[in-house]
Structure formats: C-alpha cells, structure tokens
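All protein chains but one are shown at their positions in the complex.
Now for chain A:
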Amino acid sequence: MVEWHRATVEAIHDETATARTLALRVEDWRGQLSGQHLDLRVTAPDGYQASREYSIASGASTDPDALVEVSVEELDDGEVSPYLVRGIEVGDMIEVRGPVGGYFVWKPEQAEPIQLIAGGSGVVPLMSMLRTHAGAGHPTPMRLLYSVRAPEFVFYTEELRRLAEKSAAHVMVDYAFTRQAPQGADRSVGRLSRTEVEMLTVSPELGPTTYVCGPNAFVEQIAGWLVELGHPASRVRTERFGGV
C-alpha cells in the first residue's frame, strides 16, 4: 500500500512568475524513478484536505534523505496550486504519497536514444529524466524539444543551458516559443509544426523512445504526428494533464 508520508518544505524558489519549485524533505521516502509522480495533500486548519498529483522534478534516487522537488505552476481555477505557488513557506508541513507510476519513466539501463517533448509545465518529469541522465554521465543521446509561451515561462532555464553546454555531444535542447520569442530568435513564434517535430527530434530510424508531456491538445497533436512520421506507437509514451 502506498502510504502518506510527512514532508517538510526545506527550500522554495521561484521557477517563473507563475511557478515555484518546492524542495521537500519526506519522512521514510524510498526514492523515485525518473518520470514518476506523487500525490501531495494539504490540510486546512479545520481539517479540510485536498490532494493533487505532481510530477517529481528530482532525478532518480534511492537515497531516503535526498530532497524531493516538485515544480508547481499556478492554475487559474486551481484549488491547491495557488497555495503551493503563493502561500506555502519554508518550514511548513504537508503530506505526500508515492512515488506513483512506472510507465512514463526513463531508466538508465535503457540504451536507446531518447527524445523528450514538453508542452509548458509538462517539462517537469522530463527534467527528472535529464537530471538522471546527466548524473549518470549517460552516453546515449537525450534531446528535449520544449514548447512554451515565452522565455519568462521557461522552467529550469539556467540548468537546461548548462546541461546542453556541458554535454553538447549527448544533450540537445530546442525551444519553440508559441507567443513571444527571445530577441534575435531565428524562429518566428507559433505552435510547433509537424515539419519542426520531424526536424528537431530523433528520427525513427535510430529507434528512439519518445516521451511527450503537456496539455492534452498538445500531446494529442504531437503523438499523432510522431506515429505518422514512423515512430511505433509503443515507443511513444505520453502523459497528459487532466482536470484542474
């Protein structure tokens, strides 16, 4: 049975203007695989509780003392996310349960090239994979194609830049800005096109596994194109945001 664990917020930083990353110290945590998520539960002073699922941003770990990071974007109609993004403070306690899920995960024993495709905050579980990949000094290529509204909404900006610089041979990061691009960008703003997906992802001949995470319309479109481009459906794993 997956039990609830007490967790203390050890550190917080702003990820973007609308998202924060919380580093949690979780009692009796057994670590996680890259791409797994957790249930997070907050309790109001009168006992009212609400839980939501959040992807884990930390890399794979078996260290029970390692901090567990989640990056939360505030949703307009959210009940829990506004509190996590604007309310909760270092030292506060919550509860978490997990890790959950074992399909949308990347394990270092996978030898095939990996393509990651993120829409907005869908980058979180993919960041976990990139961190695990970097931590292992993994030799296989791992590429990220990251569709996001504008530069100020990019999660993990500096870390992604460093990862791509440091292991340029293996790690590539491409951005597709949908509303506003950085100055001097050579791509005009707009949604990813099928041609771009074809050009900017590991081709099916190389036998990659592709992980797509984001809002449903995004995932639906991209995953459909990948299959049309020759990727076997079984090698395209998706995780879609549901609900609010």
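Assume contacts are C-beta pairs under 8 Å (C-beta built on N, C-alpha and C of every residue); 3 or more make two chains touch, one makes a residue touch a chain; residues count from 1.
Going forward, contacts and distances are computed from a predicted model.
For the chain that does not appear here, its UniProt entry gives the protein name "DMSO/TMAO reductase YedYZ molybdopterin-dependent catalytic subunit", which is one of "Cytochrome c", "[NiFe] hydrogenase metallocenter assembly protein HypC", "Glutamyl-tRNA(Gln) amidotransferase subunit A" or "DMSO/TMAO reductase YedYZ molybdopterin-dependent catalytic subunit".
Annotation: of A:10, A:92 or A:174, A:92 touches the absent chain (contact as defined above). Within the complete assembly, residues 1-2, 4, 6, 42-45, 47-53, 79-80, 83, 87-89, 92-95, 97, 100-104, 216, 220, 223-224, 226-227, 233-234, 236-244 of chain A touch the chain that is not shown.
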